[in-house]
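The complex appears here minus one protein chain, its other protein chains still in place.
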Amino acid sequence: MRSVIDILDLSVDELEEMYRTAIDIEAHPEKYTRACEGKKLATLFFEPSTRTRMSFEAAMYELGGHVISVTGAGSSSAAKGESVADTAKTVSHYVDVIAMRHPKEGAAQVAADNASIPVINAGDGGHCHPTQTLADLLTIYKEKGGFDGLTVGLCGDLLYGRTVHSLIHALQRYKGVRFVAVSPTELRLPEYVKQGIDCVETASLEEALPSLDILYMTRIQRERFDDPAVYERLKDSYVLTPEKMELARPECRVLHPLPRVNEISVKVDDDPRACYFKQVKNGKLMRMALILKLLDEAERDPLPAAKPGVRTGKVCRNPRCICSVEQEPDFRFRTDAAGRLRCVYCEAVPE
Amino acid sequence: MRSVIDILDLSVDELEEMYRTAIDIEAHPEKYTRACEGKKLATLFFEPSTRTRMSFEAAMYELGGHVISVTGAGSSSAAKGESVADTAKTVSHYVDVIAMRHPKEGAAQVAADNASIPVINAGDGGHCHPTQTLADLLTIYKEKGGFDGLTVGLCGDLLYGRTVHSLIHALQRYKGVRFVAVSPTELRLPEYVKQGIDCVETASLEEALPSLDILYMTRIQRERFDDPAVYERLKDSYVLTPEKMELARPECRVLHPLPRVNEISVKVDDDPRACYFKQVKNGKLMRMALILKLLDEAERDPLPAAKPGVRTGKVCRNPRCICSVEQEPDFRFRTDAAGRLRCVYCEAVPE
Partner (left out) sequence: MRSVIDILDLSVDELEEMYRTAIDIEAHPEKYTRACEGKKLATLFFEPSTRTRMSFEAAMYELGGHVISVTGAGSSSAAKGESVADTAKTVSHYVDVIAMRHPKEGAAQVAADNASIPVINAGDGGHCHPTQTLADLLTIYKEKGGFDGLTVGLCGDLLYGRTVHSLIHALQRYKGVRFVAVSPTELRLPEYVKQGIDCVETASLEEALPSLDILYMTRIQRERFDDPAVYERLKDSYVLTPEKMELARPECRVLHPLPRVNEISVKVDDDPRACYFKQVKNGKLMRMALILKLLDEAERDPLPAAKPGVRTGKVCRNPRCICSVEQEPDFRFRTDAAGRLRCVYCEAVPE
């Protein structure tokens, strides 16, 4: 039995199979309307996310299953201090699969380690949001036929942009992908994300547009800037308008994880290269494919996966990590490619 | 494909057909338990309303469909500033029909203009609440056999009472309907609502009761009065009691949109003329009939309806209008019977 915490939990081959499943679901939805009959999904959203939750719920209903929905950080058991571990054990008695969103990094991993059913990470703090990446990947796959050799522009908040980092991790597994990172200097891609990828950086969206096969837009939030004046000065430089779109090639496709506020003008919506609303449908289709895959695996092999990493005697003190709030956390670490220990939940290096 | 924003979007003939459908559903529920199999309704409630939401959800389940429920003004996408337009486009990928409640006037129209599925207005600020009027109309139809020649009393807050205005608009399409408007002077019917209707006004419920075929009670809220002493002085004059009911004819029927607080004493509940709990069931039946109608129309004609009105270069500055909060709003206006421009969303006259 498997859970999905990070996009890299799914191999390139598994993703290829899921794209085909998703496309088949889109073409022949009637084949799937009873696929999960009698099964239940719990959407455990300790942090609100209307879009993601609705997508999961629509996905499960279109597979013929049911949904039990828990929303709100103030949900009673959490407010009473119940651990994510206990919640996962409890909810395993109520449903067949969990989609969880939590403000702390690694919360989904803790749930996966303690549940006796598959857990899908619907977003854990600033760490991962793999099903958004699935939506993004299917959209690129459908628009471009594949990933090799693409020039992919990423624009906006590349420092904190969880979906940007995840998309880069997913795409660097293909051949010849070039990244163009467009952002204010204050919000550049972190060094560790740039490791091993072909990436040029620029502060100018206009300069980047002509070369792009894909443009992935993200929102820049005022709160990311210590000095509001800096935000005011640069905010319009990263807004996509029809005028800027004239610089893009006919083959360019524009993606955005949504919700958007003003970083893409509504006047771009009718441009045939705008794909962000198609991403919505693709997200639902990939969540359907993922639920089918994980339930099928759980049926053929109900044994839980081994917990990741090992106990080392060290503790994780990252205040953004689930360990900072969990009762009697099981501190575990794995060794990264550079030989350093990293917390299996939040990936921070212990002190 | 059509949406329903205002009760007047449905013609007298269409309503007649819906009453018959609702009565048939009540008599033969088993005929309808699979009518919406595989279909989904989203209840998008940006403003809470337990009663209305439960009524829509029960309606959809009794048609064999499913429901995805979003509640809370603080729902994440809205809190992040996502436009109602984008929400409507997104949710169109998840469900087959939307029931939306929003605190801003015209929000449902914006949703209808941007969704690719039917939208039912479940209440947009102080503007419209057409499905409450459907509940009220079916109740009168079942109790009285029709609407012509009725004397209809409206009591309570007639200035702000959205359901009162809507009921008047619906009933003035019939012959010989007389209205008796019972309220404190501070809360009289607005002039524009009285245009073209046969209406007498009085501050005395006792004086009005003997003539009424229908008495429609509404709640008077303390907050509507600048001077609390005025509220205290008059509040009991608009409370219905068994004593006052002795003044009403045996054929009189008492309606109330609910919830009631104290404006109808619980001792009136057992009076056979009290119909406000029957209104609850009738509301569910009419919502079932409406969902069936709109889904059927969408299937036969999936093209969205044209957007109302035209762009004039003017803007709407009404702070209660959805335009005040929407990203890049599409300001549109239509001309009313008196030749004035009115915002298509909130109906205010632009400056």
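When the chains are written out, they are named A and B in that same order, and each has its own residue count from 1.
The criterion applied here is as follows: contacts are C-beta pairs under 8 Å (C-beta built on N, C-alpha and C of every residue); 3 or more make two chains touch, one makes a residue touch a chain.
Worth saying up front: this structure is predicted, and the values here are computed from it rather than measured.
Residue A:Val95 is the one among A:Leu15, A:Val95, A:Val177 or A:Ala348 that touches the chain missing from this view. Of the options A:Ala85, A:Ala107, A:Ala181 or A:Ala274, the residue whose C-beta touches the omitted chain is A:Ala85. As for the chain not pictured, it touches subunit A at residues 38, 40, 42, 66, 68-70, 72, 74-83, 85-86, 89-91, 93-95, 327-328. In the full complex, subunit B contacts the hidden chain through residues 33, 47-51, 53-55, 57-58, 61, 67, 69, 258-262, 265-267, 277, 280-281, 284.
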